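On to chain A.
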Amino acid sequence: MVARIFYAFLILLGGIAYGLLLGGISRKITARLQNRRGPTIFQNFIDVWKLFRKKTAISHGVMFYLAPMFRLVGGAGTFLLVPIVVGHPYLSNFSFGGDLIVIMYFMVLGCLGMALGAAESGHPHSPIAVTRGLSLMAGYELPFVVSVVVLMIADKTTTVEGIVRAQQGGILHWHIFTHPFAAAAAFISLLGMMMSYPFQVVMAPQEIPIGPPTEYSSSFLSYMFSGRSVFAVAKYVLFMDLFLGGATNLGWAFLKTFLIFLWPLFITNVFPRFKLEQAVSFFWTWPTLIGLIDLIRIYIVR
Partner candidate 1 sequence: MAFFTASILLILIGLYAVLVKRNIMKIVIGLSLMDTGVNLLIVSLGFIRGRTAPIINVKDLLFNTSSKVVDPLPQALVLTAIVIGVAVTAVALSIVMLMYSKKGTLEIDEYKELKW
Partner candidate 2 sequence: MELVERLKKKFEVIGFKKQRKDLFIVETTKKDLIPMLFYLKEYEGFRTLTLISYVDWIEEGKFQLSYILWNSRTKDNIIVEFRLDREKPDFETIYRMWPQAEAYEREIHEMFGVNFEGNPTQHEELILEDWDDIPPMRRDFDTLKYSMERFGERESKSGINIRKEISEQYDEWRRK
Partner candidate 3 sequence: MVNPILIIAITLASAFFIGILQVYSKLWARLFFFLTLVFDFFAAGANFYGFLSGRITEPILVKIGGFPPPIGINLLVGKPEAAIGFLIFTIALLGAYHWERKGFPEPQGKIMVLFLLLSLGAAGITFTGDFFNLFVFIEITSIAAYGLVASAKTEKSVEAAFKYMVVGSISSTFILLSVVFLYKATGSLNMMDIASRIRNISLTPIYILILLMFLAGLLIELEVFPINGWALDVYQGADPVVVAVLAGAVVKAFYLVFLKAGTYLTLPSFFTLSLIFGGGTYLVSQFIAWRQKDVKRFLGYSSVAQLGLLILSAGFFLNPTLPAFSKHLIGASIVLFIFNHSFAKSSLFLLADNVKSSQLHGWRGILNKNPLFKFIFSTSVFSITGVPPFPGFWAKLLLIFAIPKNCSWVIGLILVGALGEIVYYYRLFREASEGEGEKVGTNLAAPLTGAILLIGAGLVAWKMFATQMGIMFNSTILLLLAFSIAIYILGFSRILQWAGSLAVVGYGIYRMVPEMGANLHGFFLALVLVGSALLLLATYPTSKRTSWTFYPAYLVVVFSMAGLVLARNWLTLFVFWELMSWASFVLINMGSRAKKAAWIYAIFSAIGAYSMLAGIYLLPGLSLTHLKVAGIMVPLLLVTGFLVKMATAPLHVWARDAYGESPDEFTPLLSGIISKMGVFGSLIAILYVIGNISSGPSFRYILGWLGALTAFFMTLIAVFQDDLKRLLAYSSVGQVGYILIGLAIASPLGWNAALYHTVNHFIFKGLLFVAAAGIIYRVGTSYMPRMGGLIRRMPLTFLSTLVAIIALAGIPPISGFAGKWLLYSALIEKGWIFITVVTFLASTVAFLYCFKILHSVFLGQLQEENSNVKEVPFPLAIVEAILFVSLGVLGAFPRLLLDPINRVFAGIPGMESPGFHYEKTLGVVSNLGHWNALFLMVFFVGSFLLALIFFAITSARVKKVGQLDVGYSGEVPKSPEDLHFGYGLYDHFRKAVKWFIYPMVTKIWEGIYEWISAFAEIVRRIYTGNVNTYAAYVILISIIIFYFFTGVK
């Protein structure tokens, strides 16, 4: 057990590092797309270190103080509940802790904690952004749930391991090919989850400059940064497990998550922004309808 915890800790550090690196890569790619040089791909490490080592910080209260921890633990917990390599003694992480339902609810914990901390700061932008974020979540959750239910029903299991096992035996067994519509719905909702650009209403730089963490500074912010990075990685890994057949070793895992990471990145750089109500309406119509195709198919075939 101790070894397992130790490895989990290492994997978590790796996940954070990978998340920060991906953030740097995305900044670099964005810069190149905009015909700039952009920062180095390690820029996020520099930022996190700088923030972490700032000399002063301010706090607005207990919840404000604890929120970054919530954020980090929420992200890390989600990351550790999703198996990276199914069946591997360490790389399957703590996936015995719960199935997909657990993961889906655990994902909210970090957001909720951060929302509370941000709200306690008393800055009006924070609750505006949080309410937007929660509304957006209500939006993208519908297509995601539709596709997840499709997988659960199709594979007759609610565990991530079970879903990964059901996809073994060749690339055409991946759910992205067996249930293309559900996968499409899920990948569109991934755009909302990653807050990539058409759905970037939370940190909308034009109105509420950086959204919820308006009052956060210094080391608090570095915690949040790390939490957000690992949370993003957790989502990529989850999508890999659900739709791309999981991974048999770390190499595949890096490759597949990197591919998934590219999808919202390319969307985000070429789109303008929806208003919130447009975003929610969009999620509740098009991707949901696409996902429903597979849902109805499952319902009939079953």
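Operating definition for what follows: contacts are C-beta pairs under 8 Å (C-beta built on N, C-alpha and C of every residue); 3 or more make two chains touch, one makes a residue touch a chain; residues count from 1.
How these were chosen: all candidates are chains of the complex that A comes from, given by their letters.
Every value quoted in this text rests on a predicted model; they were computed, and no experiment measured them.
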**Asked** Only one of 1, 2 or 3 touches chain A in this complex; which?
**Response** 3
**Request:** Mind listing the chain A positions that touch candidate 3 in their complex?
**Result:** 52-63, 65-66, 68-70, 72-73, 76-77, 80, 94, 96-102, 105-106, 108-109, 112, 115-116, 119-124, 127-128, 130-132, 134-135, 137-139, 141-142, 145-146, 149, 152-153, 156-159, 162, 214-215, 218-220, 223, 275-281, 284, 295, 298-299, 302
